[in-house]
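Missing here: one protein chain of the complex. Every other protein chain is in place.
Now for chain A:
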Amino acid sequence: MIRVLGAALAAIITLLGLTLALWFAPATQVNLPQQVELNIDASGIAHPITAVLLNFRSYDTLLEVAVVLVAVVAGLALRERGPRVTPHERSADPMLQALTRRLLPLLVLTGVYVLWAGSYAPGGAFQAGALVAAAGVLARLAGYDIASRVDRLLRLGLALGFILFLTVAVSAMFGGRPFLNYPDEWAGSLIFLIEAVLTFSIGLTLLSLFVHAPGDASPQGGGDYGR
């Protein structure tokens, strides 16, 4: 009871602090939406949020992709050793199989649409990647083992998005432009190319975080919780 009261008190104090901070927040110096609006034609992308993510602030996105890559490398390092045995190749449940077979193409199609829509409407690489990963998770739960079958290719696929992004970013420097500065006439297509490959890599990353999660209660490892 005392703990709950303490937590409630802490929550109320935090709320008060946040309210005060909001109340005395300084007025914004730069009207960022207006800045984006003014420069959107130069970005090669019609949707302001995608333009910010992949053109105006692409450095942040590049680093984000790197962080995701590092996370999945750590995840892969933690998975269990030893031969992977897949006890069942396919789920015995006919309903689940039929549902998966119908849902998978639909999910992948939606992912591609969200990716394509990213250039003029809400959407983009991360959302599309999550959809592709959801398709993979569904397939995995239904017994189709895609990710652990092609190990070396998987690693290449994980890094591909970051590699391509970095290549595009650096290759701009050969033309005497600053890092991550796309050539004007190519900007739109370059951004779409980066997004497409990023979708693939992010989907694969999220999927392999799920598939290779450590701890299958197998004696090889991962089972040492709370000992």
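Everything below uses one rule, namely that a contact is a pair of C-beta atoms (placed from the backbone, for glycine too) under 8 Å apart; a residue touches a chain by one contact, two chains touch by 3 or more; residues count from 1.
By definition in this document, contacts and distances are computed from a predicted model.
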**OP:** Among "MrpA C-terminal/MbhD domain-containing protein", "4Fe-4S dicluster domain-containing protein", "ABC transporter domain-containing protein" or "Spore gernimation protein GerA", find the name that the UniProt record gives to the complex chain excluded from display.
**Re:** "MrpA C-terminal/MbhD domain-containing protein"
Original post:
Any idea which of A:36, A:76, A:108 or A:130 touches the chain not displayed?
Top reply: A:130
Subject >> Residues belonging to chain A that touch the chain removed from view >> reply: 49, 114, 122-124, 126-127, 130-131, 133-134, 137, 206, 209-210, 213, 215-217, 222-223, 225
